[in-house]
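Dropping a structure here in structure tokens format, bear with me for questions.
What you see is the complex with one protein chain gone and the rest in place.
Residue numbering begins at 1 within each chain, and the chains themselves are lettered A and B in the order written.
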Amino acid sequence: MSQPTAPETLGSLSDETPVDPNSKQAKAIAGRSPMQIALGRLVRDKIAMVCAAVIVFFLVVAIFAPLICKLFGVSTDTVFASQYLDMLGGGMPLKGPPNNGFDPEHPFGIAPQSADDNLAYWVYGCRTSLTIAASATLFASVVGIAVGLLAGFLGGIVDKVLSFFIDLFLTIPFLLAALTIAPILNDRFSLNDNYALIQKFSLVAVLAIFGWMGMARLIRGEVLSLREREFVQAARVLGMPTSRVLIKELMPNLAAPIIISVSLMLPAFVAAEAGLAFLGIGVTSGASWGQTISKAVKYFEEYPLYLWEPLIGVVLLVLSLNLLGDAIRDALDPKTRR
Amino acid sequence: MKRNKPLALVAGAALITLAACGGGGGDDEGSTGGTDREFGDQGAGTKDEKLQGPAEAIEGATEGGTVTVYVAGDPGPNSLDPTEGWSVLGNSIQQALTSRSLTQYKRGPDGEPVLVPDLATDLGTPNEDYTEWTFTIRDDATWEDGKPITGEEVAWGIQRSLDAEQFPSGPGTEYSKAYFEGGQDYNGPYTDKGKAYDAISFDGQDVTIKMSKPFPDMDYWGAFMAMGPAPLGKASQPPNYGQDPLSNGPYKIEKFTVGEELVLTKNDQWIADSDPARHQYVDEWIFKFDQDQAKVDQIMLSDNSDSQTAIATSIGSDKYKQANEELGDRLVQQTAQCVSTLTPDYTKITDINIRKALAYAYPYNDMWLATGEVPGVTRVPANSVMPPGMAGKVDGFQPDGEQITFNPEKAKELLTEADAVGYQINMVYYETDPLAVAGQKQLTKGLETAGFKVKATPIQVSPYDIWLDPENKINKTLNLRGVNWCSDWPAGSTMLPPLLKTGAVYNTAQFSEASVDDEMDNIATLPLEEQADAWGALDEKIMTDYFPIIPTAFRNDLFVFGTKIGNPSGDAALGAPNYKDFYVMQ
């Protein structure tokens, strides 16, 4: 389930027909940069565009979470549970779903047992999910790119050592490692005043520590082949400092693999965050989709909506990110289109 | 007695409760059709020292069948060594089915527990000031290998209970060590190997125990399986003995997998005539530990062939409504003889009005809902430390005139009166458990609504690790703690001193009043028949005069029985299903 992504093996979904290089169309696009070409391909991919729209929606929800909550008049504040729940009726809501139709004060209903507002928790759950996934992606990418660049460019003993570490980390089962490390970190920091924040950071750290290898491998491979190309050789002969060669000459050529990698890393992290929370690890204070799912499982018969709301959130977000990532890969790397 | 549950699964507010056994039990109200369940009058515990075997037959009982007991969210005992047993779950099974001791409980006609003889021929003979007790072991009781149980084996078994190093979680650490003569200095037959210990002696079938101070409750203490026999020498060497102890009850251990399963089969060497309270109707018992509550609920509510001969020791609060409507008298409510409390630090929160304000600021129903309880059913409002049904409890008194409920206005008034609006409360909660987190949210909201300021620190270890360690850095900063406590037998002596005596381990309120301590010491020397009322009066006096502890709830358990389980009922002594009297309808 935590398979390193292997971008070179995937078939394509793109509807685009191969372009004859001598046609009018081909001439018209001549003079555009590869990125522009890719973007053009992407825009024409209907599925990709639908996915992008869905992702934008989730982004908006995450960014404007407080505003949205205000708009609907809901909040994640604790309320006295007994005022809203049927005490002898299994702690089910007195108003609204599942037993009493729609409740305009709580459009998504309220949670059994705790009477928390589902919409507010959903919106903030989205925020948690995206912040954690995005930060983990950022950290993992930076580490992955750095390791990959160094290993690929310097070669020799550095490459051997770094490659060994890449392989070493790949052999550690991610889920088990996360399960083990997260409670230890919590134990260490639970007395800190910023505990809630530290908890998020430690989750990001755990995700990033076990998520950078795919990127590092990919970059290393690319750099290995780029290193022997004429323009790099030329730059070195001219006496350009290594750091400049790396940043000025190599990086621009690595944009495509990095974008592909990042676009596939994001959904993996969103899924991982929710999965860990489902298992009871990760964010315990505050809202998290996975946490709500694990609470809601036992109510799935009596109150299916409670389960389906966060579930649809996770599935839709991960699905869209995955499909968009796939489309980006196809657009950037036409070789994969067969 | 503690309720053994994996920490992750237990609500922080309802963490491990220590001590059980005791109390009355108006249960199996038998209400059908979704009416609210009410408690009957709690019959206080009684004694019947003349009762002899065989146990009175249960009307309509038939022999045979296998009963499966589903235990949700509790891994069960680690060890079956009788000396080690101090959990409600383990003791309720072993005491009823496999391990006999000096005395035992029988379910009385109104569901109240009656203390009756077990291996001893009567309830023991004390000397005048209860500092020496003699029990005569009956001649016809046998081990599962057919050998008779001797006085020497009983004396040996009792001596084992003094070994606090070997059995650190055994109940002997609390009672044998404290009351037996020289118990504080003698570390038991394994740790102090070869050292002589003469407070426990035997002469033929007579076993005599000398006490260091008056111990009028020795007959109750005798109902613990730690006060039973063990095979001499190597045969009972821990830890191996704990995996497969020699049975002497109506059932023997067929298979035991820690944390998973216990299978018991008929012990054909058990002689019915030697046992005044146990039956042997069922052929086989299968206890399945650590089950998923939702799965158990599903099995029990489906009434298929698997569930007809099954028992569940709990039901999810989300399924309570359905169960109450569908199951009728197969859903049994049983008092657990337990109290949940909040304990304000008596040395820091010195104003009684602030302590009372806390009681009014505690959102009772909301807490119970959020922590997965059924308000008014599995948790009922409490008025003092002694649970209902305990002998001597003063019925109906209220420390503050009427039942304290969540009333932030009243709390505010009290705080204003004490000139302490915005009083800072420091507490901890067990963050690993989602229910504890949900409960803490409600509590914080309640306290803040009433005008307190709250700092709740999340911790990763059991709160008891913090609360019970006087040297702990966090503990020193706290001014609000909590304890859940169950009685070990139906006498005030197992409730008040452990929680409210100066320096007692579980006195997390740090309560200390010399007059109260003196009264506690005094009660133990009173004539036996006056003690119960004296405890009740002290209970009332403490709550009215000092209000040092906030009793938040008395606890009840819900048991679910399959349609073919005969005589569905609870065991009031332990707050467990009444395993002694079940049969399978054929």
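One rule holds in what follows: contacts are C-beta pairs under 8 Å (C-beta built on N, C-alpha and C of every residue); 3 or more make two chains touch, one makes a residue touch a chain.
Convention: contacts and distances are computed from a predicted model.
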Inset, instruction - Choose one: "Signal recognition particle receptor subunit beta", "Transketolase", "ABC transporter permease" or "Cysteine desulfurase". The correct choice is the protein name in UniProt for the chain not shown. - result: "ABC transporter permease"
Legend entry - Contact with the hidden chain (one of A:Glu249, A:Glu309 or A:Asp326): A:Asp326
Legend entry - Sole contact to the chain not displayed, among A:Ile110, A:Leu162, A:Ala274 or A:Ile328: A:Ala274
Inset, instruction - Could you tell which one of A:Leu154, A:Leu175 or A:Leu226 touches the chain left off the display? - result: A:Leu175
Legend entry - Interface with the undisplayed chain - residues on chain B: 2, 6-9, 16, 18, 75, 78, 86, 163, 165-166, 168-169, 190-191, 238-239, 258-259, 292, 295, 298, 432, 461-462, 464-465, 468-469, 505
Legend entry - Interface with the undisplayed chain - residues on chain A: 1, 3, 9-13, 164, 167-168, 170-173, 175-177, 179-181, 183-184, 187-188, 267, 271, 274-275, 278-281, 293, 297, 300-301, 311, 314-315, 318-319, 322-323, 326, 338
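Everything below uses one rule, namely that only the chains that are shown with their structure count from here on.
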Inset, instruction - Averaged over CA atoms, how far is the centre of chain A from the centre of chain B? Could you give it in whole Å? - result: 49
Legend entry - Of chain B, residues touching chain A in the complex: 8, 36, 293-294, 316-322, 324, 363, 365-366, 368-370, 372, 374-377, 431-432, 434, 437-438, 441-442, 444-446, 457-461, 474
Legend entry - Partner chain B, residues of chain A touching it in the complex: 78-82, 85-92, 112-115, 183, 186-187, 190-191, 195, 280, 284-285, 291, 294-295, 297-299, 302
